[in-house]
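For this depiction, one protein chain was excluded, whereas all remaining protein chains were kept in their positions.
Labels run A and B following the written order; every chain starts at residue 1.
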C-alpha cells in the first residue's frame, strides 16, 4: 500500500515539485483556517450572553417623587444613570455659558428634551476613567469627580479636565410629563 | 542533559544575543526539531502528541468555562445550564470540555498500554515512566473534581462516595474527610474548594508533563523493537518526520472527538447528572465515569471498606513498580511469545473490570470482579517476574534499520547525522 501510493504520486521532477508545493500550501492553509475557526467560539463566548442582552430591556422611571434640586440614581443595563430635577435659575445660568468656554461644546438644549428642560438624564460615570462624580459639588454646582478632579456643570458638561467629553445622554423618551422610559428613543426604536 | 548538546546555530545577531542569555531556542531545537526519532515508530507513538493536544484543549476550554461558571451549591447547576443556553457557543465549550475529559482518558489508556506492551517502562526509562504514572494520578484527581462541578446528582453523590472512601484511611481518614468537606457533609464549601483544586491540578499536570518530556529526551524514545538507536540510519529527525505524523494523527483523533461533541455529547455522561443535586435522594445506579470503572470494580470486589480502598489505590500504584517487577531482558512484547498472551489477557481483564464496574455489585458480577482483580494483581506480582525468567525471547533484529529493511538491505535516503543520533543515552 505504502509503495503503490508513493509511486503513483511520483511524477517528473518539476511537476512533482509544483504539486508537492501546492499540497504543502493547501495543508498549511487548512491548518491555519482550522486554528482560526477554533478561536472564534472562544472570542464570541466572551461577548454579553443572550440573557444579559435580553435583560437590557428599557426601564421606566417615575419622575413625580423627585424634588427640585434632587438627583436620583437609576440603573439601566447595569450602568448608573443620574436623573436630575433642575431649577429654572440653573437652566438660565447654563444657557448663558458661551460655547467658547466649553471643552466639549454642546448647548444645554441639545442635552435635554424639548418641553422638559428641567430634567437632565445622563450616564453617571466620569468620561475620564469611570468613577462616579459627586453631585451638587464643585464650582459649577454640577458634579465633581473625586478620583482625578474633573468638574461638570448642571448640564453634565465637562468644565475642567482630565475628562475629555461631557457625560453622555442615554437614549430615553418621555411617556408622560412625569414618566420617562430609558433605553428607547421616542418612536419605540430600541437602543443599540 | 547530553540530549541538549544542541546543533542549533543562531543566525541573526539578535538570536545570538538572546541565545547567549537564555538558550530556549536551542532547547526547542534539540527537543522538537533535531531530536532523533527511531524510524520504525508506529501510530501508537503519536498518542503523546495527542495527549499534549488534549491537555491544551482541556485547559483552554476550562479557563473559558470558568468565566461563566459559579462554584456554589445553589448556583452551580444553573450556571452550567446558563452556559448551555445563553452564552455564545457555551454549549460547544462545555461539551468539548466534558467529552474532552473522556477523550483524554481514551488517549492516555492507549498510551499506557503501548508503554506496557513495548516495555517502555524498563531501564533506562523508569523515571520517565513513573512521571507518567504521576500524570495519570493527577488526571484522575482532576477528572473527579471536575465531574463534581455541575452539581447534579452524580456530581454530588460521586463527591460523597469518594470522600467517604478517603475516610477509610486509618487514623487520619476522618480529618482528611472533614478538611475536604469544609463542613459536616458535602456542601457549599466543598464545591468551592473542589473548583479551586480543579483549576490548580491541570497546571501541575502541565508541569509534570514538562518533566516527562524532558526525561524522554534524555533517554530517547523506545520503539517497537525495543532495541536502542545504534547509528544515524536508525533514526530520523523529529521535524519534519515525527511532527507531521503527530499532526496527522492528532487531526484524525479530533474527528472522533468532534463526533462525540456534536452528535453524542451525553453518551459518555450520566442522565442523572441533569438532575440537580439532592442530598435526600441517591440515584438508583451510582457509577463513576467510564474511565474509573475498572478501579471501581476492584473497590467493590473487596467486602471490606479499608481493604477495598487499599486495593483500589494499589491497582494504580502497582503500575509504578513495573520496571522492577518485569525481569525480562527484552523490552518489546513483540519478541516475547509467552508474555504476549498474558499481556492481552491483562488488557481483556481491564476491559472486563470496566464493564463489571458499571454493573450492580451482586451475584455473578462480584465473583467475576474478584477473579479479574486477582488476575490484575497477579499480572504484576507473578506474571511479570516469572515469565521474564522462564521465557525464551525470539531473536532481536540487529538494528532498528534492519527491522525495517530486513537483514543486510539498504534504505534509500539517509537518516540522522550519526553524531546527532548518538547523543541520547539509550544503553540498556
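To be clear about the criterion, a residue touches a chain if its C-beta (ideal position, glycine included) is under 8 Å from a C-beta of that chain, and two chains touch if they have at least 3 such contacts.
Note that in this section contacts and distances are computed from a predicted model.
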item	value
Choices "Cytochrome c1", "Acetyl-CoA C-acetyltransferase", "ABC transporter substrate-binding protein" or "Protein glxC" - which one is the UniProt name of the chain not shown	"Cytochrome c1"
Shown chains touched by the chain that is not drawn here	A, B
Identified contact with the non-displayed chain, of A:51, A:109, A:129 or A:147	A:51
Full-complex contact with the absent chain, from B:18, B:32, B:91 or B:113	B:91
Residue numbers in chain B that touch the chain omitted from display	39-40, 42-43, 78, 81, 84-85, 91-92, 95, 224-225, 236, 240-241, 244-245, 247-248, 251-252, 254-255, 258-267, 271-272, 274-275, 284, 334, 340-341, 344-345, 348, 352, 355, 359-360, 363-365, 368, 397, 403-406, 409, 411-415
Residues of chain A (touch criterion as defined above) contacting the omitted chain	2-3, 5-6, 9, 20, 23-24, 26-27, 30-31, 34, 37, 50-51, 54-55, 57
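Assume only the chains that are shown with their structure count from here on.
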item	value
Distance between chain centroids, defined by C-alpha means - chain A, chain B (Å)	48
Chain B to chain A touching residues, read off their complex	60, 64, 67-68, 82, 85-90, 92-93, 247
Residues of chain A defined as touching chain B within the complex	31, 40-42, 44-47, 49-52
